[in-house]
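Structure incoming, see below.
Note that this complex is displayed minus one protein chain, with the remaining chains in position.
Note that the chains are named A, B and C in the order they appear, and that numbering of residues resets to 1 at the start of each chain.
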Amino acid sequence: MKEGQSKGLFDSDDEIAWCPGCGNFAILTAIKTALLELNKRPEEILMVSGIGQAAKLPHYIRANVFNGLHGRALPPAVAAKIVNPELTVIVHSGDGDTYGEGGNHFIHNIRRNVDIAHFVHDNQIYALTKGQASPTTDLGQVTGIQTKGNLDQPLNPLMLALAAGASFVARGFTGRPEHLVNLMKEAISHPGYALIDILQPCVSFNKVNTHGWYADRVYELPEEYETGNLSRALEKALEWGEKIPVGIFYRVEKPTFSDRLSWLTDHPPLVDRVWNPQDAERFLTELE
Amino acid sequence: MKEGQSKGLFDSDDEIAWCPGCGNFAILTAIKTALLELNKRPEEILMVSGIGQAAKLPHYIRANVFNGLHGRALPPAVAAKIVNPELTVIVHSGDGDTYGEGGNHFIHNIRRNVDIAHFVHDNQIYALTKGQASPTTDLGQVTGIQTKGNLDQPLNPLMLALAAGASFVARGFTGRPEHLVNLMKEAISHPGYALIDILQPCVSFNKVNTHGWYADRVYELPEEYETGNLSRALEKALEWGEKIPVGIFYRVEKPTFSDRLSWLTDHPPLVDRVWNPQDAERFLTELE
Amino acid sequence: MDFNILVGGAAGQGVDTVAKVLELTMKKQGVEVFSHKDYMSRVRGGHNFHMIRFADRPIYSHRESLDVILALDSKTVEIHSSQLSAQGVLVSDESYRQKISTGNALWLPLKEKAVEAGTKLTEGTVAAGAVLHLFDFDFETVWPVLNSLFKSEIFEVNRRALEIGYALTEPQFKLEFPESQPRIMVTGSQAIGLGALAAGLSFYSGYPMTPSTGIMTYLASKMEDAGIVVEQAEDEIAAINMAIGASYAGARAMTATSGGGFCLMVEGLGLAAMTETPLVIAEIQRPGPVTGFPTRTEQADLSFVLTASQGEFPRMVTALRDPEDAFYQTFRAFNLADKYQIPVILLGDQYLGDYYQTIPPFDFSALTIERAIAGEEVWKQPEHYQRYKLTDDGISPRLVPGRCGTQVVIADSDEHTEDGHITEAADVRVAMTQKRMQRLEHLKKEVQEPWVIGQTDPKILLLAWGSTAGPVREAIELLEEDYSIGALIFGDIYPLPTKLLTDLAPNVTMLINVEQNATGQLASLIRQEALIACTHSVLRYDGRPMSGQYIADRVKEVISSDERGTE
Partner (left out) sequence: MDFNILVGGAAGQGVDTVAKVLELTMKKQGVEVFSHKDYMSRVRGGHNFHMIRFADRPIYSHRESLDVILALDSKTVEIHSSQLSAQGVLVSDESYRQKISTGNALWLPLKEKAVEAGTKLTEGTVAAGAVLHLFDFDFETVWPVLNSLFKSEIFEVNRRALEIGYALTEPQFKLEFPESQPRIMVTGSQAIGLGALAAGLSFYSGYPMTPSTGIMTYLASKMEDAGIVVEQAEDEIAAINMAIGASYAGARAMTATSGGGFCLMVEGLGLAAMTETPLVIAEIQRPGPVTGFPTRTEQADLSFVLTASQGEFPRMVTALRDPEDAFYQTFRAFNLADKYQIPVILLGDQYLGDYYQTIPPFDFSALTIERAIAGEEVWKQPEHYQRYKLTDDGISPRLVPGRCGTQVVIADSDEHTEDGHITEAADVRVAMTQKRMQRLEHLKKEVQEPWVIGQTDPKILLLAWGSTAGPVREAIELLEEDYSIGALIFGDIYPLPTKLLTDLAPNVTMLINVEQNATGQLASLIRQEALIACTHSVLRYDGRPMSGQYIADRVKEVISSDERGTE
């Protein structure tokens, strides 16, 4: 730990509104641990979220927070990172938030490849609104709205991320906290957009994909697994059912958004830009 | 041809507003041919589109037309099909319309798997708004807005469709009209959502991906190519550059949306539903 | 007889179930019930409560003063005991014992008895038993209620718990049973859903958003039985565009959402208008801006929905005043949407959507579906059908694709010619704009004047809209003896019906808008449409619904401050 680091450094005084037993607690602990182990400080971190149970997490950690709109965590997150690359920007959002309402931002921010980490609390359900199907809910699962079972086949978030060209794609599980901490550290350190889809049991609304259900199926990708092979990653990502792999499915280095704009890398961050109105006067010339 | 079929059956009297030489003309001819060869009649067809050059196509063919909002062709199309499954529903939309503004509907309607055909006129540019990068524009391509070259890596629509679980994924090229007609016929006949991404040169705004550029690269998937293998399809879909395959990349049968709702398949279409207010009186009981 | 019970506890403690037991028991006994729920945006913990009021005459609103508090946690005791009336009784587990300032406390061994009954999970049922006995409720009516609420596995243990609880108390309040009238107990959400079903809704697409989700949940539960499609969309943009597509294809279609989701539907609203596709949209308000208070109530989206979407087009906006009104107005909305080929917006709010009220069963006999879809006389014509034909009344005969012979139906979001193709012609534009706007004139004739409550020629006139109807009615009852007072309660709100308003306003000395918002949005609309300015306002915007008493007190304040002001 850095000087001034202490175990409680990232503790927030906000009261936690999650249900006892919720998988979100493990994620909260994991992210705090990861940040401590990475020697980060609260003021260096920007936590961005949308709306949902997952999206409350930023309030429960001491850090800069932008808790925006349902489905819209990514756009402000990447913009903030572009403006101030010194911030470690982390997005926490639910499966509904990310893959449902926010699906378009998901695929397009993968293309943008801004250097942020994105942790999706995937409980395969809309929890805050009390249990409707999310894009990852199993086919046929019955809910208060899917009274005849979910009619739409579930998305595979890892497949989608790989198909859209993500450079870091991983899956974690709240039941494997140490593994999750490591994934988080890797994701945060990865230059560019890094996704971890985190299997997170919701004890109140998802009675199918419970902690036990996951625990029975989850296994860690073996050491030998090569993370640089896209076809292999796609194949692995298809594995879901009896066995569910967790770990880093794919990791390569790709130029980030800012790498492509020389004046962003050569100059001080936009947040520190020094500018006078008179500096714009030169643009008059072409209008003369 | 059916009785009453004639070559001009699908001709519209609306004036065509495309540029001479535009790839869209080939698509218009192809779809008319496909419909004639499938023995369809105008009143059986519903053409749905968003906004863009591609999206004007429905006006240029005699058929039922719903020309809605930019990016929003799919939602009204699938809903109309659910309400009246007797309609042959075809969506024409641009690459910007479909993968940009409409990206979320794209991935989620693949999940829904309503029985429609979707023809994307992919000119790798926003044409109607005069030449900005679309989600499929090459990295680094310079435009009026991407003055320093396109910064965001392009999407691969076929990869995305496969990853999202589409049951029919194909690519066509306006320079291979007969091949395109065949693809269209297959797509229209496919039960469930069928995508054809059609390479369509824009002579006015895309000076990179010209007819010649495509023609030099495009080749047809060989007869032996197996369309039922997802891993194979993903691999093929990754092929882009020196050689660009066209044809059906993937085709399997999956239950459609309506297959999953017994009262849709057992009963007359919703459009013909007979209902009196008094029929709802029975729902009072549980409130008593 | 007019009693008021509060059941409070943390989310997940079973407050809902206890409340249901009480509500249903009362309803079965034939008393009138009004049950309002106050809950937080979380699934466990926090503080939630129900206020269940029951009486031998119709009840129009919740009220604050309590006769019984059933506290399942100590927070409920702390927060609410001051609301207890002098004769009131607080029922709670002995472990929460503390000093209360008014009323009497019964610190009972609820937890202990629950364990005795079989499981500590029955604490609420024990408490329910204790409360029911306070009112001397008849056991025979309680069993069927319990039976309907609990699965058979847990019915027995709850039955036991109820009996044990019952034994813990003695009757303290005297019930008077009204003459038994046929009653249903219904929320606004259910009423909207049932109104839509009655109207022949066959396609609903929506995206979950509190407090509108109740409508979707209700409809989804009837999906197979009614033979309709209820589909959860990927977002609200899809929801409204799907509904429009379904309507274009000939189904009666609807979507519902709250303010945040409506934001995303704004472009679709314009699409319905421009393509002249009938559409019903329920906007169930909650406090904003943006996420705001997800589970609370407000009436602050009126100005928004009045002018949402670019450009100019006719729309109709109807505020729903109570569950009964919600049913009939929802039904009517579908007919009007079809008749004028326009979007109709139903404005509700969390209060209206969630409270339960006993009311007479809806009368289905007089309801008639009017689709206004043209027949053979139009589509058998030899000429090509023109979807946007210019007609004298501005209404083009509507056909449904695939159901009109060899004709095709062309709908377009660009400015279009009569046959639905894109145009750039100035004269066509003018004609089409006038054609669209002309229907606003029809709507002005169609709109219903506000409800008149209290005196019909009062000196003090309250102006309200939507779900404050009930509370205002109760407020008037409370004020009527002392003041010359009346109220207009707007249901149809756009176009604004102005006849009664312009008749009454010139004769009043005080014109007070009563609204659940901070800026007085009805008052703004009235200034704009009728050039009449309210003299005073009663506004509440803390997310909690105004009760009749609250309004009466605030109106009195306004009156006295004004008298002082004019002294």
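Just so we're on the same page, a contact is a pair of C-beta atoms (placed from the backbone, for glycine too) under 8 Å apart; a residue touches a chain by one contact, two chains touch by 3 or more.
The shown structure was predicted, so the numbers you read here are calculated from the model rather than taken from an experiment.
Contact with the chain that does not appear here is found for just one residue of B:P42, B:P76 or B:P135, B:P135.
Within the full complex, the residue among A:C19, A:L35 or A:A80 touching the omitted chain is A:A80. The residue from C:P294, C:G402 or C:P450 that touches the chain not shown here is C:P294. The chain that is not drawn here is touched, among residues C:M1, C:L390, C:L478 or C:A518, by C:A518. Only one residue from B:M47, B:L69, B:V89 or B:L264 touches the chain missing from this view: B:L69. Those residues of subunit A that touch the chain absent from the view are 14, 17, 41-44, 46, 48, 51, 56, 59, 62-69, 72, 74-84, 86-87, 104-105, 107-108, 261-264, 267, 270-273, 275-278, 280-281, 283-284, 287-288. Considering the complete assembly, subunit B touches the hidden chain via residues 17-20, 51, 53, 69-71, 100-101, 103, 126-130, 132-133, 135, 144-148, 151, 204-205. Contacts to the hidden chain, counted on subunit C, fall at residues 40-41, 46, 237, 258-260, 262-264, 266-267, 270-271, 273-274, 285, 287-294, 296, 298, 300-301, 303-304, 306-313, 412-415, 422, 424, 426-427, 429-430, 433-434, 436-437, 517-519, 524-525, 527-529, 531, 533, 541-544.
Operating definition for what follows: only the chains that are shown with their structure count from here on.
Look at where the CA atoms of subunit A average out and do the same for subunit C: the two points lie 37 Å apart. One finds 31 Å separating the Cα centroids of subunit A and subunit B.
The multi-chain contact residues of subunit C, meaning those touching 2 or more other chains, are 223-224, 231, 234-235. Contact of a single residue of subunit B with at least two other chains is seen at positions 104, 107-108, 261.
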